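Omission of a single protein chain aside, the complex is shown with its protein chains in their original locations.
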Amino acid sequence: MGAVQSFREMCDRPKNTNVRLSLPAVCIVWQTAMIILFGVFIRYNEESDTHWVEYKKENNIPSDIENDFYFRYPSFQDVHVMIFVGFGFLMTFLKRYSFGAVGFNFLIAAFGLQWALLMQGWFHSLDYTDGKIKIGVENLINADFCVAGCLIAYGAVLGKVSPVQLMVLTLFGITLFAVEEYIILDLIHARDAGGSMVIHTFGGYYGLSISWMLYRPNLDQSSRLQGSVYHSDLFAMIGTLFLWMFWPSFNSAITDHGDGQHRAAINTYLALASTVLTTVAVSSLFQKHGKLDMVHIQNSTLAGGVAVGTAAEFMLMPYGSLIVGFCCGILSTLGYIYLTPFMEKYMKIQDTCGIHNLHAMPGVIGGIVGAITAAAASESVYGAEGLINTFDFEGEFKNMVPTKQGGHQAAGLCVAICFGIGGGILVGFILRLPIWGDPADDNCFDDEPYWEVSHRSQYQVSYRMNSRYLKIVRVQLI
Amino acid sequence: MGAVQSFREMCDRPKNTNVRLSLPAVCIVWQTAMIILFGVFIRYNEESDTHWVEYKKENNIPSDIENDFYFRYPSFQDVHVMIFVGFGFLMTFLKRYSFGAVGFNFLIAAFGLQWALLMQGWFHSLDYTDGKIKIGVENLINADFCVAGCLIAYGAVLGKVSPVQLMVLTLFGITLFAVEEYIILDLIHARDAGGSMVIHTFGGYYGLSISWMLYRPNLDQSSRLQGSVYHSDLFAMIGTLFLWMFWPSFNSAITDHGDGQHRAAINTYLALASTVLTTVAVSSLFQKHGKLDMVHIQNSTLAGGVAVGTAAEFMLMPYGSLIVGFCCGILSTLGYIYLTPFMEKYMKIQDTCGIHNLHAMPGVIGGIVGAITAAAASESVYGAEGLINTFDFEGEFKNMVPTKQGGHQAAGLCVAICFGIGGGILVGFILRLPIWGDPADDNCFDDEPYWEVSHRSQYQVSYRMNSRYLKIVRVQLI
Partner (left out) sequence: MGAVQSFREMCDRPKNTNVRLSLPAVCIVWQTAMIILFGVFIRYNEESDTHWVEYKKENNIPSDIENDFYFRYPSFQDVHVMIFVGFGFLMTFLKRYSFGAVGFNFLIAAFGLQWALLMQGWFHSLDYTDGKIKIGVENLINADFCVAGCLIAYGAVLGKVSPVQLMVLTLFGITLFAVEEYIILDLIHARDAGGSMVIHTFGGYYGLSISWMLYRPNLDQSSRLQGSVYHSDLFAMIGTLFLWMFWPSFNSAITDHGDGQHRAAINTYLALASTVLTTVAVSSLFQKHGKLDMVHIQNSTLAGGVAVGTAAEFMLMPYGSLIVGFCCGILSTLGYIYLTPFMEKYMKIQDTCGIHNLHAMPGVIGGIVGAITAAAASESVYGAEGLINTFDFEGEFKNMVPTKQGGHQAAGLCVAICFGIGGGILVGFILRLPIWGDPADDNCFDDEPYWEVSHRSQYQVSYRMNSRYLKIVRVQLI
């Protein structure tokens, strides 16, 4: 009890946002560690190594076009855009935290993808003959996916943490992700092509739990900055649209060659289209005068992409995708209207970007949709070979049947939730230590503590015209 | 006469921009209709279905890489970016209508692509054995193309209509498009890979006719908002550049595998490059002090891409592409300088984005270029097999010859114009009904009626320094 008390006190000391030593130290030391670990462990795989010429001959591969690079590289680049421009700009909506949004997103993604190559490599791409991790384009995509989980979590704590905290959040996030992913995909043998469970559910609950641990009772002292201006909302739309447009690539990037990628792209395209309409409908219906709210358009329109993540590669059917999108647009928008304020008021969860509505809840829906679709799969719909291919009923899982697969999918979803909440509480505890340089409650949502910001044009003047003279109502630093 | 009179009066009642019931109703009902129709009609085609494994064996397809997905998906994603970021951001140039530009573009594109999959599917992809429409990546591209026609039309009425009107415009636009496209491509057997006629001519005249029907004599009451600010012009350049860069993908997305896609991309790349130089030349030459006008740079630089749409897949030759781009840059820029004001003053056509100069006129030029190039085709240039492949002189059209094909191309152009003008007048008549929630004449080009806009920093203050004191010249709401 005394320990908790003194920990509390230690955490409540006055804040110092100077990260001049800690941030460079973390970046340099961790990057050096990456170099050493890459030197020991990481090599090119047979498709990116100069021995490909010989490999091709030995395996009777008729053409260079059969190199996995040509199957996946366009999707990889789309995913890459989602990670850096999509997530980065989506978070620029705050009036004075756009540098932090796009800049720290850049930093932690660049670190996270290196650590992810190692962590995922040890679990999935280790060549036991020489103890090396062999990487190719699919590993790059998976590393980007892994990073996405941490960027989702960043959305919950946006504006309230220091870059050093974000690095810590990423280090642990990637580690937890890789373990969770191994359990869900390899041990449980759940399928999760677009990561509804592995990425969005995990990332969502991870971020929400951290935000809960870092609850700031006096955050309203920064409320002047917790809103958007006209052009910051437009910058955020750049993020929204690149996420929306490239989501079909996200969900199809690592699915099976051929029909797998093809079908996943179609399903995602349709689910997202459907979501836009129901988001607009609910946004308009629940606002005074039927006006649309940019927050909903920026975020809830994406929920359909999250929710078809698991089932996109299955025979969800085009109308099935539309239904998933339809429901998610409604639920996600209602979440922004009712759930986010409720969670802040009663559950002490301050969720800056509303990741619960965009990632956690749609991710869970996606996991459930995946479980149902898998359980309902049949040879008459999939074809005998198609069923085996799609669900990978091979090797150790040769005797698997769709109904049982449905159960495994549900189990996978539970693991993702547990890892998200458990991991978030653990990491949140670490991040409460008073050594990370996070801002004070009246200094949140502000680029000023961590960025050289030009001091010009930063006063906001409110006027009121009174017959012939001008009354200055308020001058405020923005 | 009395009926016309009372219709006029009904249309002139005071405006109410509250769309709180109509917009949600339209979105929910139409989306539900989409789900039902998709449930009845739409299935995966043989390349996106799990039966692909078996299909591959039966048809001796040696590798998954032969799946059409790998031929067309990168182009599809580029086209997707053009539709959502390209068209969306191109229209953000107005100082206070950027939310409407990018947001309503998003809404109607998301609806339009679903309706297009159905409409185009019934005409082109219906499997008569089971009465289902079978879709794959090419259908997605065509749906995006179909949507482009409506987005072009949106450019003419930008800032003057309600989102409900835009949904109606899109519903009818897609329907007309699918019919017109079927007539032009299938019945007349015209070729139109990049849609100079089918997309741009139709979309352009459709929008202009609607704008003519919705003529607002007192639109100058909104003139304070009918301009750009510095950063809104920069946002528009994002749209311009993504359209410009990805236009080669647009024109090559559905052309023949192999040389067809390759050649269409090269021709478009060259035509667009050439257009930039002549646009700059004319813009500078016709302005005081030789200063460039952002409106021209944002729009006319794209005219070359429109105008090679039809001929891009033919042997237009690299210099031919340059010539087309050269002429279109000049004509389009002159259109912005002389034609747009003329049309507004004398023809009662208020064309917000100048789509006549960017789409309608270059589209017609493209149709003519296509007809001439087709008529001039010869076996000596194309090769015997090349000629048949390029113009699809097969089946029913086995006895077609290039000169005759030229005539068919010209006929196709006429059909596109007729559908555009006729359809636009019809739809414009419907949109004049006083039930759609469109803004009053003094309330156009403003996001305020349809969007929750943050009220901060929205005063524009003009000052003048007078020796040592400051005179406030004007305070204006922006």
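Miscellaneous remarks
Letters A and B name the chains as they come in the text, with residue numbers starting at 1 for each one.
Basically, a residue touches a chain if its C-beta (ideal position, glycine included) is under 8 Å from a C-beta of that chain, and two chains touch if they have at least 3 such contacts.
Values in this document were obtained by computation on a predicted structure and should not be read as measured data.
Checked against the hidden chain, the listed residues B:F123, B:Y182, B:Y215 or B:F326 yield one contact partner: B:F326. One of B:W30, B:F242, B:F419 or B:F445 touches the chain omitted from the figure, and that residue is B:F242. Residue in contact with the omitted chain (choice from A:L140, A:L208 or A:M245): A:L140.
Contact between chain A and the unshown chain involves residues 17-21, 23-25, 27-28, 30-32, 34-36, 38-39, 42-44, 47-54, 56, 62-65, 67-70, 73-74, 77, 80-81, 84-85, 88-89, 92, 96, 98-99, 102-103, 106-107, 110-111, 113-114, 135-137, 140, 163, 231, 235, 238, 449-454, 456-459, 461, 472, 475. Think of the hidden chain as still there; on chain B it touches residues 62, 65-66, 70-71, 74-75, 78, 227-231, 233-234, 237-238, 241-242, 244-246, 248-249, 257-259, 261-263, 265-266, 269-270, 272-274, 276-278, 280-282, 284-285, 287, 289-294, 297, 301, 315, 317-319, 322-323, 326, 381-383, 385-387, 389-390, 460-463, 465, 470, 478.
Simple rule for what comes next: only the chains that are shown with their structure count from here on.
One simple way to say how far apart two chains are is to compare their mean CA positions; for chain A and chain B this gives 33 Å.
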